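A protein chain is absent from this complex, but the other protein chains hold their places.
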Amino acid sequence: MAYVDSAKSIPLSRATQLLRGRTTFFLGGLFLCFFIVLAIGGEAFAPNPPNQIDLLHRLSAPNLTYPLGTDHLGRCILSRLMTGTALSLGTALTTAGLILAIALPVGLLSALCKGWVDAVLMRIADIFLAFPMLVFALAIIGYLGASLTSAVIGVALAWWPSLARLVRTLTLEAASKEYVLASRQCGQKPLSIIGRHILPQILPPLLVVLSLEMAGLLLVLSSLSFLGLGAQPPAAEWGAMLNEARPFFAERPSVVLAPGIVIILAVLSFNLVGEGIRFQLDKRRPYRW
Amino acid sequence: MTMQARHLSIAYGSNQVLSQVSLTLHPSRTTGLVGRSGCGKSTLAKAMTGIIPAPQETLFHNDQIFFPDLSKTGNIIHYMWQDPLAALSPFLSALDLICEPLKAIHKLPKAERQRQARDLLNMVGLNATCSVKRPHQLSGGQCQRVALARALAVKPRFLVLDEPLSALDLVTQEQITSLLRKVRAEMNMGLLIISHDLQTLAKLADDIAVMDGGRIVEHKETHEFFAAPEHQLSRRFVEISKYSAPAAALN
Partner (left out) sequence: MVEIPLLQVHNLTISNSAQNNEPLVEGVSFDLAVNQRLGLIGKSGCGKSLTCHAITGALRAPLAASSGSIRFQGNDLLAMPFAEKQQIRGTGIFCIFQSPGSALHPSLTIETQLLETARNLSLHGQAAHHALLQALEAVSLPKLCLKQYPNALSGGMKQRVMMAMALILKPTILIADEPTTGLDVITEHETLEALNVVQQETGSALLFVSHDLRIVRQTCTSVLVMDAGQLVDACDLNQPIAPDCHRATAEITGAMERLQL
C-alpha cells in the first residue's frame, strides 16, 4: 500500500487557496471594472481623437502627445485602444450571449427530452461541427453581407454546437443526481427542476468555459475584422489594430504589443472573474470527514 | 388499498436481477425486506417506485394496473434514498426542501407551507436552527431526519425506505429507529423498509421478507419469522442478529 505523503504540498495548497476564492474574483473584477469604465467613457478620456491621422509622426515612439506612440498612419495608439474597448468587448460579449442563448436551450432540451428530440438536435449540432468553424462563419457572413452584425451572427452560429454539446453532457450528469430524482418525486414541475436544481449545477462550469471562450471569441472577431468582414476601418477595434500593425512589428514592436497586451489583460480578467464566480457559486465543501 | 408486485422480473443483459418477485404492501403495515448486498432488494424498491422502469402489468394498486412515474406517482408510492446527503439538494435549506412537495403536490399557500414544514421538522426532532441550514451543514442523522420529514410532507400512501440506517453511526441508528417507530404509529401509511440488519427490522416491521438471488425466499409475520426461520439464509440472518458475544467469550 502506498500512501500519498501530502505534508510537502501544503505551501502549494496555500497558493492555490489564495488564487481561488475572493482574491481572484476581486482582481478579475478590478480589471473588468477598469475595462467597463473605458468602454463607457473611453472616448472622453482619450488624449487624442482616435481617428486623427498625423502622417508626420507615423510609427513614433511614446512621447507626451502620444503616450503609447502612433501607428502606421500616425494615429494615437492609446486613444484608439481606449475608444476600441466598447467595440471589442461589446461584440465579444454579444457573441457570447448569443451563443449561450442558442446553446443553453438546445442542450437542456436534448438532455431532458431524450429520444428523437435529442437525436435531431444533436445531429444538427454535428452537421454544424463538421465544418471548420471559421469557414462556416465566413459562409454565413458572405450570405448576410460584410458588417460587424453579420460577423457576430456568423461566429455565434458557427460556435454554438460545441457549447450545446457541453450543456447536454453537464445536464445529463446533473439530472441523474439523486437529489434531482428525489425532487421530481416530490412533484416538482420540469421548469422549476431546471431552475432550482439543474442550472445551479451546470452554470458554474459553463461560466468558466464561457469566460475561457471569450479569449477565442475576441481573436476570431478580430481576425474577421482583419479580413474586412468584421469591424470596418477606420473603426478602432483591438483585433483589427493588431492585424493592421502586423507588418510594422520589426520597425516598432509597441504597435503590435500594445493591443496584444490589452487583449491578454481582457482575457485574463474574464478568466479570473469566471474562476471567482465558480468558487462563489460552488458552496459545497471540498472535503468531508 | 394495497400495492402489489406480481411476477416482477428484471434483467440487465444476461444478469437476472429480479425473477418472478411477488410482494404485497398493505396500508398502515410495515414490511421489512432483508437480504445480502446485491440480492436485488434495491432494484425491487426502485422498480416499484418508478426510479427504474418496471415491465408492464407487473405492478398493481388496488388491483388496478399501476404505472409508476417518478414525477406523477410520488404521492402514491415514494422512495427514500439510502444516502441522505446525496438525496438532498445542496442548494436549498432544510425548510425549503420540505416546502418543495407541500407546494408542488399539495398546492399550499406560502404561510401554510412554512407552518406545516416547521411542524414536520419538530416531529422528526429538529429545532429551528436546523431549518435554515443546508444539507452539508447538517450531520448524517440530521440529514436523514430532513429527508424523512420531506417524504412525510408528500403524504404518500406507501413509503419505501432503502437502507435508512446504514449510512449512520450506531447512536444515530438507534435514534432514527425510534423515530421510525413513532412515524409508524402516528402516520397512516404502508412502509417498506429495506435493511440487512434484522436487529432494527425486528423493532419496526410487522412482517419480514427475505430475498436471495433475485427471489423472495421467505415472507412471514415478524414473530413467526424469528421463532421459526425456514430458509437457510433466514436462519443465518437470525443467528447473526442474535450473536453478540464479546471477544472475551470468543477466545
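Each chain carries a letter (A and B) given by its place in the written order, and its residues are counted from 1.
Methods note: a contact is a pair of C-beta atoms (placed from the backbone, for glycine too) under 8 Å apart; a residue touches a chain by one contact, two chains touch by 3 or more.
This is a predicted model, so every value here is computed, not measured.
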{"item": "Full-complex contact with the absent chain, from B:T2, B:Q114 or B:S166", "value": "B:S166"}
{"item": "Contact footprint on chain B, counting only the chain that is left out", "value": "35-38, 139-140, 166, 168-175, 177-178, 196-200, 202-203, 226, 236-237, 240-248, 250"}
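Keep this in mind: only the chains that are shown with their structure count from here on.
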{"item": "Footprint of chain B on chain A - complex, ascending", "value": "177-190, 192, 196-197, 200, 283-285, 288"}
{"item": "Residues of chain B that touch chain A when the two form their complex", "value": "49, 51, 70-71, 74-75, 78-79, 81, 83, 86-92, 100-101, 104-105, 134, 136, 147, 150, 153-154"}
